[in-house]
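All protein chains but one are shown in place.
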Amino acid sequence: MAAENSLEIKPQVGIIMGSKSDFEVMKNAAEVLERLQVPLEVRIVSAHRTPHWMMEYAEEAEARGIKVVIAGAGGSAHLPGMTASETSIPVLGVAIKGSILDGLDALYSMVRMPEGAPLATLGIDVAGAKNAALFAARILSLNDPSLARRLSGYKDVMRATVRYDDGRLQEVGWQKYDPKG
Amino acid sequence: MAAENSLEIKPQVGIIMGSKSDFEVMKNAAEVLERLQVPLEVRIVSAHRTPHWMMEYAEEAEARGIKVVIAGAGGSAHLPGMTASETSIPVLGVAIKGSILDGLDALYSMVRMPEGAPLATLGIDVAGAKNAALFAARILSLNDPSLARRLSGYKDVMRATVRYDDGRLQEVGWQKYDPKG
Amino acid sequence: MAAENSLEIKPQVGIIMGSKSDFEVMKNAAEVLERLQVPLEVRIVSAHRTPHWMMEYAEEAEARGIKVVIAGAGGSAHLPGMTASETSIPVLGVAIKGSILDGLDALYSMVRMPEGAPLATLGIDVAGAKNAALFAARILSLNDPSLARRLSGYKDVMRATVRYDDGRLQEVGWQKYDPKG
Amino acid sequence: MAAENSLEIKPQVGIIMGSKSDFEVMKNAAEVLERLQVPLEVRIVSAHRTPHWMMEYAEEAEARGIKVVIAGAGGSAHLPGMTASETSIPVLGVAIKGSILDGLDALYSMVRMPEGAPLATLGIDVAGAKNAALFAARILSLNDPSLARRLSGYKDVMRATVRYDDGRLQEVGWQKYDPKG
Amino acid sequence: MAAENSLEIKPQVGIIMGSKSDFEVMKNAAEVLERLQVPLEVRIVSAHRTPHWMMEYAEEAEARGIKVVIAGAGGSAHLPGMTASETSIPVLGVAIKGSILDGLDALYSMVRMPEGAPLATLGIDVAGAKNAALFAARILSLNDPSLARRLSGYKDVMRATVRYDDGRLQEVGWQKYDPKG
Amino acid sequence: MAAENSLEIKPQVGIIMGSKSDFEVMKNAAEVLERLQVPLEVRIVSAHRTPHWMMEYAEEAEARGIKVVIAGAGGSAHLPGMTASETSIPVLGVAIKGSILDGLDALYSMVRMPEGAPLATLGIDVAGAKNAALFAARILSLNDPSLARRLSGYKDVMRATVRYDDGRLQEVGWQKYDPKG
Amino acid sequence: MAAENSLEIKPQVGIIMGSKSDFEVMKNAAEVLERLQVPLEVRIVSAHRTPHWMMEYAEEAEARGIKVVIAGAGGSAHLPGMTASETSIPVLGVAIKGSILDGLDALYSMVRMPEGAPLATLGIDVAGAKNAALFAARILSLNDPSLARRLSGYKDVMRATVRYDDGRLQEVGWQKYDPKG
Partner (left out) sequence: MAAENSLEIKPQVGIIMGSKSDFEVMKNAAEVLERLQVPLEVRIVSAHRTPHWMMEYAEEAEARGIKVVIAGAGGSAHLPGMTASETSIPVLGVAIKGSILDGLDALYSMVRMPEGAPLATLGIDVAGAKNAALFAARILSLNDPSLARRLSGYKDVMRATVRYDDGRLQEVGWQKYDPKG
């Protein structure tokens, strides 16, 4: 099965998060990658509770064949930035919204990295996680024409969906249109 | 000369900005890439004043050999996101601070892209521009071991500088230390 | 029937939105225009997923007889600004509140357009959508005395409602007043 | 002379502001309108210090031939909204940045109008003032093909400037380019 | 009955609000004043929908014996500031939280009045409404020793409640304490 | 001399501030009161450095004949709220802008008082200080017809100034108008 | 029983809060301290309703053997800062989120104390309360090796939990992982 295979073959993208409470958001990244047939791994690694394990993960990722790390974190959100400091491969941050501040705390912690430790922020919560996966696929497809084709197909579906939605709206008429229908 | 050569050989990174007033910030990205010997181009392309030209640029970039686009913009800052929508290669956004709002306007415009149009935000103003260049180099070095080595050297210099600064501080003593000395 | 007629005759106002998830908010604009007997159309057009279709819509609107475009979008919200860049007729933006940031993301993306691409922001969510419709009607009524009269009647009703509410409050007394009664 | 004539013939756009300290910003709107040969007037009218005079102005504007009001204000910024409440013609607000809060105070005061009193916010400070003028011209050009042509020319100049700037940058090379040159 | 009497005798405090949707918040002000036996009236007056009626109210309040006006409003919240501009008696503003922005929109609209139109902001939502009533009572009690005594009693109750809550917490022990018990 | 007399006779308004660095702002309140011939005192009282002295001041103010306290503070800005808790007379807060946060820190500290300790916030920095003085005068003039007349004159001057500014602008024409002239 | 003993022996940490409505948050601090066997007391003390009692508490705490005060408050949140002003022992603030502003009001009121009245802010709501307790324990363990060991054990548990969560995730596979399972 595709899903299981993606764990058995060497992962190209490492998805990490600071706590299992981030899983529901970050799983969206995994699902997008799986749909694009990009082998991935998902790990729970905490900057604050397991700093050594985090640094070990960041330092060894490249040698293990990981090409891109997607790191999700909320609150003080040091995981993405510290990982970016410890590795040489691209790190993509996803700001996770906590119970307060709408994810701005995590966002600010990610977009203000000093020169030398580049961290790419892909957005907040679910849209951020999905776009992080799509961005990772863009990076990988620079050298993987087959992935580039799958990515292009993904884009086609999104475009077609907008056209379909508009088509149905015109057919039904706005007075009767039900966006959830 | 390296600087001139980087224009003559096929550029791998396209740095674009919405207006010449963004140049002073974005030139920092060009300088970092040049130092890393990554061939680049710098263009002025406005989403609002030259929308067709912007879309043309985005659509043709990949075919011209561009592998990563770095897009800087301030205010409503639609350039990075529209470019990300029109191309399939990675686009890195740099939020440029205008006379008000400390770049938050541009930042919000970049980090809230909908699923399907991934845009990576690298930060605000100069630090953002430099880190965008370093991030582009991280992407390119996934398939360029020689660039990876140069990037590693860049990192070594930054680390050594911190150690040097601390060394001097210890030598002089904090009472007499002059950080600008 | 009025509602159906408004689709059959040539629309004067084009209401567009980036996704069907914006429909519940934007339909308020359609309802106000219909009540004022302004012919309108409602379309789903995405800046990020269908950029070419968006530009086509913006460029052809005027020739099709559209006099005002109302564009609703949330998050990065590039649709209103890009439409304003591509057309010569007035474009009214409505910031749609997403799951986070209370619509400030879309608002900032709209109110910071550079000189030359004027976009009028009418507000956030439902009040914004309704006022966008009323503002479009104000524009159209500059050359349509009959619409001006209907608009004036609309205003009279709002004024009368406030006076009625106050009247009932005085009659009942504040201790027993039920604002939902 | 064009400038003097624009005062002698019946003004179509009324530019008002709450205090003479707003003049330096709002004069940008007047200059754009003058360049587009739209007759205009400029008045100082305070919502808080001359409320009766403000209401009189708003109520009589339409009868005097004014078709669009551009109202600039800072701080609590009640002038644009109160004017929109008192007139039936389109009112365009420009948020003026005071010594603190970057114009967000005025912005919030303008974009949160209740249903029934539509106010269009065109932006903050100089860019807002210029775009308000361009937006007023878009409204007027719906019924003035000659103005529409002038507006189109204005747009052409802006587009050409971007292309020129980029051309010069390519010619000079980014290493030597001086954006202020 | 006290409540009915407070309507029959000449009101000293006028509580106004922009819409009946503000009533649930503003009624808290009325209840506190009633408890302090301060005669009051409650009116619905809209700055944007009934500007003339608002100005009439503001101008006549003092002559009718009103000594303090409490004005509650949300969103653009022009009612308190316009009332303060039109009257010579103290006006107290209460910022009402709408569906977005946590009342900051109304707050900014109130605390940034220009010199000459003083408006006192008492807070946001229910706490703001109650404190507006208590502040009005402080003003009136400058010349009403009997009201000053009632106000002092009100304060005693609040102090005693804190001491009582702490006493119960000590008695029960924090492990078993139920703050709602 | 009026100024000296205002210190010799019993002060009716107490202006306090947390530090002498607040003096330049708060002196504006004193100047307005002096111009209105309201006797006043100005004191430096710190909530954090002299808490006992602050409480003593607050408790004894009323007995000394003070009828209104104007308290200015920046940063954490506890002085106005603590004074309001300790006295029974009206307390007016002025938020003083520090080197960061544009006075929002002090503002939030003032507008979120719990029920029972009403504090009226009059604004930020100089405009806030002046309006605090005018508001204090409104309170006092409820029982001082002569002060009411002076306050009315103050308002007349402000109104006349706006009309004068507009008159000069019309005379000179906007093209040549110099707001500082 | 440990819990009861912790009240009988002399408390080393005083947990105070402005109102019983803060109890649900602040009890988390008590629970952490109890688990670490640090004797504590929990009191309700209001800066605004019982200012004298607050100052008495702050002044006598040290003499009663209290070594650290943890003060939780929401809104204007003057309790932590005033306590820090009145005592010489370390005071830890916890910002409690009210119905609006996500605790930013309380946060700003705490982190902007003037020189001389140091207040340490430990965070917002539950995480803030727990960390305040852990921080108090860090202070106490500087001179209590046995507490230092318990604190170290607490840290070990947190680290082990992360490793356990990751272990289970790897075992189950991300496709089937249930973070709440």
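A few notes on this one:
Which chain is which? They are A, B, C, D, E, F and G, in the order written, and residues in each are numbered from 1.
Criterion: contacts are C-beta pairs under 8 Å (C-beta built on N, C-alpha and C of every residue); 3 or more make two chains touch, one makes a residue touch a chain.
All figures in this text were calculated on a predicted structure; none of them were measured in a lab.
Counted over the whole complex, the shown chains touched by the missing one are A, B, F, G.
Although one chain is not drawn, the whole complex shows that of B:Gly14, B:Gly72, B:Pro90 or B:Gly103 it is B:Gly103 that touches it.
Taking the whole complex into account, subunit F touches the unshown chain at residues 3-4, 7, 19-21, 23-24, 27, 30, 34, 42-46, 49-50, 53, 75, 99-102. In the full complex, subunit A touches the omitted chain through residues 18-19, 46-49, 51-52, 55, 75-78, 81-82, 84-86, 98, 101, 104-106, 108-114, 116-117. Touch with the hidden chain on the side of subunit B covers residues 97, 102-104, 124-125, 127, 158-159, 161-163, 165-166, 169-170, 173-175, 177, 179.
To be clear about the criterion, only the chains that are shown with their structure count from here on.
Across B-D and E-F, it is E-F that has more C-beta pairs touching.
Mean C-alpha position of subunit B lies 49 Å from that of subunit F. Chain centres here are Cα averages; for subunit A and subunit B they lie 21 Å apart. Among all residues of subunit G, those that touch two or more other chains are 19, 46, 49, 75, 101-102, 104.
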